[in-house]
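For this depiction, one protein chain was excluded, whereas all remaining protein chains were kept in their positions.
Showing chain A:
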Amino acid sequence: MEPLRIHKGLVYPLNRTNVDTDQIIPKQFLKRIERKGFGQFLFYNWRFNDDGQPREDFSLNDKKYEGASILVAGENFGCGSSREHAPWALEDYGFKVVLAPSFADIFYNNCFKNGILPVTLKEDIIQHLIEKAEMEAYELTVNLEEQTVRDSEELQETFEISSYQKEMLLNGWDEIAVTLKQADKIDQFEQNIGK
């Protein structure tokens, strides 16, 4: 996994709450057995008409958000199905950071395994960011080491993150390799339970 320390990028605002993983990546695309290539299907039913043409009424299709790498959305982002295809699709599309007032917890965990940083900020700040990004090309710098989000003006917010998840992302660690270093403890546990 690619380490993530500081990321600067264009913001795409998605002013919707309870965006579920069925919307992030509809089920017809879950049949693939690869991890790659899901970006083209991101938000598919919102982005495309039945005939596969981009929908003008969905803002991600707007030229001004081309190249956006920071997604800002409403509360409870990523609820529903546990499908990791959702962060795969976001990552493959080019998103590195997702900001929201709250996340569903399976999605939140899945992000860290795929080099995406989910950042929780207060609702009013998220609203402010969404309004900014709807008005103009708006860039943010997210610094994981310092746990801050800044824009080019005076905005500066700090965010919380567990030290474990922070380390994982900063170092791009393979979690399985980390755990396998504890193999003796797992052996011991299995001996204790006798199975």
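What we mean here is this: a residue touches a chain if its C-beta (ideal position, glycine included) is under 8 Å from a C-beta of that chain, and two chains touch if they have at least 3 such contacts; residues count from 1.
The criterion applied here is as follows: contacts and distances are computed from a predicted model.
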Chain left out of the displayed complex - its UniProt protein name, from "Fe-S cluster assembly ATPase SufC", "Nucleoside ABC transporter membrane protein", "2-oxoisovalerate dehydrogenase subunit alpha" or "3-isopropylmalate dehydratase large subunit": "3-isopropylmalate dehydratase large subunit"
Touch with the omitted chain, as defined above, among A:104, A:121 or A:169: A:104
Residue numbers in chain A that touch the chain omitted from display: 16-18, 20, 22-23, 26-28, 30-35, 45, 50, 74-76, 79-84, 87, 102, 104-106, 109-110, 113-114, 162-164, 174-176, 179-180, 182-183, 185-186, 189-190, 193
